[in-house]
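All protein chains but one are shown in place.
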Amino acid sequence: MTLEDIIKETKTYYCLECGKCSSLCPISRHNPSYSPRLMLEKALTGFEGDLINDQELFSCLTCYNCSLKCPADVDYPLFMQKVRTLAFAQGRYGVPADSGILQSFMRLMLNPAIEQRRLEWLSDEYRISEKGNILFFVGCAPYFEFAFEDFEAGALNIAKDSLKILNTLGIEPMVLADEKCCGHDLLWTGDVESFRKLAEHNARIIKESGAKKIIFSCPEGYRTFKFDYPHYVDLDCELQHITEFLAENMGKGMLDFKEVKKKVTYQDPCRLGRHLGVYEQPRKLIEAIPGIELIEMEHTRDESICCGTSAWTNCDAYSKQIRTERLLEAKATGAEMLITACPKCQIHFRCAMVSKGEEKGPDVEMDVMDIVNLVASALEDNGSE
Amino acid sequence: MRNETQVKKSGFEPKILAFCCNWCSYAGADLAGTSRIQYAPNVRVIRVMCSGRIDPTFILRAFQVGVDGVLILGCHPGDCHYIDGNYKTARRIHMLKKMLSQLGIEDDRLRLDWVSAAEGKRFASIINDMTERIRALGPFVR
Amino acid sequence: MSDVRIGIFVCHCGKNIGGVINVPEVTEYAKTLPDVVYAEHNLYTCSAEGISSIRQKISEHKLNRVVVASCTPRTHETLFRNACEAAGLNKYLFEFVNIRDQCSWVHMQEPEKATEKARDLIRMGVAKARLLEPLEEVEIRVTPSCLVIGGGVAGMSAALNLANQGFEVYLVERDKELGGLLLNLNRLFTINGKAEEVIIPLIERVKNHQKIKVHTSTEVKGVAGFIGNFDVTLDQKGEERKIKVGTIIVATGAEVLKPVGQYGYGDKSNILTQLELEERLNKGMGDEQNIVMINCVGARIPERPYCGRICCMVAIKNAVLIKENDPRAKVWVLHRDLMTYGTEFEKYYQKAMEKGIRFIRYSLDKPPEIVGNNKVKAVKVYHQLMGKEMVLPCDMLVLTTPLIPHEDNQDISRMLRVSLSEHGFFLEAHLKLQPVEFATDGIYICGCARWPTDVPEAISQACAASAKAVIPMRRGYVRPEAITASVNEDKCSGCGTCVLLCPYNAIELQSKDGKKLAHITTAQCKGCGTCGAACPSGAISMNHFRDEEILAQVEALVI
Partner (left out) sequence: MNNSVLIIGGGIAGIQAAIDSANMGFQVCLVEKSPSIGGRMAQLDKTFPTNDCAMCILAPKMIEAGQHANIKLLTYSEVLSVEGEVGKFKAKIKKKARSVDEEKCTGCGICIEKCPWKADSEFDAGMGKRKAIYVPFPQAIPNVPVIDREHCAYFLKGKCRACERFCEAGAINYDQEDEIIEVEAKAIILATGFDLYDPTPLREYGYGRIQNVITAMEYERLSSASGPTAGELKRPSDGKIVSDIAFIQCVGSRDVRSNRYCSSVCCMYGTKEAILAYEHRPGTKSTIFYIDLRAVGKRFQEYIQRAEDEYNITYIRGRPGNIELNRRNQNPTIWYEDTTTGETKSLEVELAILCQALIPPRDIQKTASILSIELDEYGFVKTPDGLSHPVDTTRAGILACGCVHSPKDIPDSVVQASAAAARAAEILSGGT
């Protein structure tokens, strides 16, 4: 794929150079050297080298804040994804966060000889099936759990509580021991080949499982399966985020919530919100819990602000500023707790609260919880934990 | 020229003559009416097609017969229905004012201003302002 | 004894006037005024009863002046004038007194002062009414033919519209052929059809129309007269001919600026104007792979501040044609604002972007520079929106230049006594509401002679000009404003002050009995009265607003 092809595919040629993207971009508002518009200008004027070697190429959060409002219909995140592919081919991949530990894990998974023990956390209290129609895609939670141990990322609890809720509904889904990373982060950092391999692997084992429907608790996996896999593999399954599934089944009388007296606010994850358009179901779910008061932040739904980093890359001072501001916005609502629906949002927000030896900034302490955990904790007959 | 003994200023009701052009200022005066904007009842309007029609003689005659103040209201610069009649008026009034000052006639007694067809309120406030100024000056005596 | 007999009708307008002003008292007062023989008050003077009462009282009391004191002449004067006319009274013997909009409505809390003001206003109205004179609305015959100057798309479209309505048209074109600027064009935006497919059939229709007399290689040498009666002298290669027309349409077009000396135009072999490129495209392009276009060459600069309106579309059109001809070619359009206004042009721009034409914004502070000696090899441009200088390889440089007015517009404007704007294009009577009329009646303007236009706009304006021209011709006469100025030749000193002041060129100095005297072409006078106010000899009288009338009003203000 050449740069010209990318321009065509992402409709970059329609760019009116109006700068709306840059003025909406959370990175541009903090980082003066990053402008989505200038990235497009470089492409349109044929400065391919400048574009690929641009330090900021991996700063884009691919949050879709720009594209959703782009008057010329340019798919900027897709443009980023594709241009990063060109960059990756030349050995450029941005600055991996946490020394690239997570990227290393993803690539290690490519080794067919690896035998994961990723389901060790599954105790008897969770009922799963060997065969069936519904598959729960666990995602990278088991890995995150250890990677971010020091600030209690709680990623694994999302998987656990997902199962608990599904069980409450009488559903005993399949979970796959040989499930691998969906490839989201590799795809968005330009490593298409690795992504393809992961996609092929996952598609194969899911097909073998006979699943007809896949439920995700992670919006990134969901997005990747829904929009990216079809370009690489053939997988014919119904896909749903757990909040969609629950919102759909809530009315069947099987989810009895006890009262939870709390003021909460909700962070729309970029993937779930702007990428997939799921705004209402999580809210419907939160508001179904008696006693809960949901207060919206200033920027909400499609105008929501990203948690500041994507694909574990270029997590820098600007990322921290973004999430600090977002946390302050959440606190300004008067809510006691910030609810999100993506494990990464939770990790990033919690990280921002940890002051690693630096001068103390504004007080951003706040409870953060995944919506799945919230729902599980509100269920009557709360057996676990 | 002033007769300060005859009439006390406070009880003095000036008589003011206003020349309005048909297209803008007369329409603005009508709009003050349709909008029921209240203003001092001291003005009497003479309608002409264009402020360019106003011959200095008319103004001088008004002072001769005992009118206390004269207003010339035209279209805003650039708005003239007859291309540029109001510019010509402006030049003419400018000249006339210089001459009146030679006679010792107070500058406030002759006023040129612009009122558009949409400026009922402006018309009313010009009338009020003019009335107050003339009241302050006292009557113009033949 | 005066033989003036005035009747006065005072309107209550329901409570609108009557609720504030003591109408019966005012009516009684009116009866005491000089020459007033009758006065009455009506609930609504404008109602059917009111109108019939006016008519009845005119004959009953042999009234020869009528005064109505009611709302405002702006809306109701015509109604009352017509009532007078229906009773056999010249409608200019009617006078309106505004006691509602400018009295009762604005002094609602002061009924006594409002009543006093109403008395004053009626007294002033009567003072004027006593002096009113009947005015005749003369009819001037209009020759049912039109002279169209200019045989381009605008002129031909105007001619066809007029001719199809049955009017005789003299279409005068200075060149050998009809067609104008379109003859030199390759294709037309936004349909991208061949220009000749539009212009050739149009020429045929014009030539074959029996109502259109085409005069090519002909110039208009002289024009005299006024609306309805213009005497025109045509000059065909030295051979003079006189014709008489009722109306004139100016459609002389404009020309494309040749940017001599700019960006090396004229010195370097591979620099063209868009117009020259059209010819190349028509004949077939060479193997140029890198084409750079620079827009706004000679436009939107201090010396020529205006925007050429259509140039952006011309550049886009030719860029697309190059790209369609050879998809490998690279086309860059350097611009300062893309003026693709409206629905079709913006779409046209989007199509060009789809095709891979790249647009670069430059600023006037850092204009593009060319690289190369005998030929342009590259263009250096500061990309304003990247803050970066670029060097674009260039096999062909195309300069986009605006339409500029013909130099001889000056001569035509003098001959027709119409004005030019500061840009050198013709000046319309009113930029917004009279865009195809001149201040001089009977002469109209359309197409690029007025301002740069594209083909559909030129055709619209041509038809609009035709609409204006056809009105007096259909009617067969014009009835000029009766409220006009007239000259008392005995008093006129021939100073010419009025000639300079008249915004409509209605006054000229004419020799009469060895004297120079002001002469007003009544057909052209609009009745503003500016001349009358300025005449040092008091020789000009402004009908219906005569000095005597206005002075009488002034004098009546103070008892």
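The chains carry the letters A, B and C, assigned in the order they are written, with residues numbered from 1 in each.
Note that a contact is a pair of C-beta atoms (placed from the backbone, for glycine too) under 8 Å apart; a residue touches a chain by one contact, two chains touch by 3 or more.
What you are looking at is a predicted structure, and each value in this text was computed from that prediction instead of being measured.
K.L.:
Need the list of shown chains touched by the one chain that isn't shown.
P.N.:
Hidden chain contacts in the full assembly come out as A, B, C.
K.L.:
So one chain is hidden, and I want to know which residue out of C:G342, C:G496 or C:G538 touches that hidden chain in the complete assembly.
P.N.:
C:G342
K.L.:
Just to verify: which one of C:N184, C:T216, C:T233 or C:Q350 makes contact with the chain not shown?
P.N.:
C:Q350
K.L.:
Out of C:G193, C:G222, C:G266 or C:G286, which is the one that touches the chain we can't see?
P.N.:
In the complete complex, the chain left out is touched by residue C:G193.
K.L.:
Return the single residue from B:G69, B:G85 or B:G120 that touches the missing chain.
P.N.:
Missing-chain contact among the listed residues: B:G120.
K.L.:
On chain B, where is the contact patch with the chain that was removed from view?
P.N.:
23-24, 27, 31, 34-36, 75-76, 78-79, 81, 116-122
K.L.:
Just checking the interface: what residues of chain A touch the absent partner chain?
P.N.:
14, 16-25, 28-29, 32, 35, 37-38, 69-73, 298, 302-303
K.L.:
For chain C, which residues reach the chain that was dropped from this view?
P.N.:
For chain C, the residues touching the absent chain are 13-16, 43-44, 46-47, 74-75, 78, 161, 164-166, 188, 190-191, 193, 198, 202, 300, 305-307, 309, 337-347, 350, 363, 384-387, 421, 423, 425, 430-436, 450-451, 455-457, 459-468, 470-471, 474-475.
Throughout what follows, only the chains that are shown with their structure count from here on.
K.L.:
Using the touch rule from the top, work out which pair, B-C or A-C, shares more C-beta pairs.
P.N.:
Counting C-beta pairs in contact, B-C comes out ahead.
K.L.:
Could you grab the centroid distance between chain A and chain B? Build each centroid from C-alpha atoms only and quote it in angstrom.
P.N.:
74
K.L.:
Which part of chain C faces chain A closely enough to touch in the complex?
P.N.:
Per the touch definition, chain C meets chain A at residues 350, 353-354, 356, 358, 360-361, 383, 385-386, 390.
K.L.:
Taking the complex as given, what residues does chain C use to touch chain B?
P.N.:
Going by the criterion above, the answer is residues 72-74, 98, 100-103, 105-110, 113-114, 116-117, 120-121, 124, 429, 439, 483, 501, 503-504, 526-530, 532-534, 542, 545, 547, 550-551, 553-555, 557-558.
K.L.:
Taking the complex as given, what residues does chain B use to touch chain C?
P.N.:
Those residues of chain B that touch chain C are 13, 15, 17, 22, 26-27, 29-30, 32-34, 36-39, 41, 44-50, 52-58, 61-62, 65-67, 81-85, 88, 92, 124.
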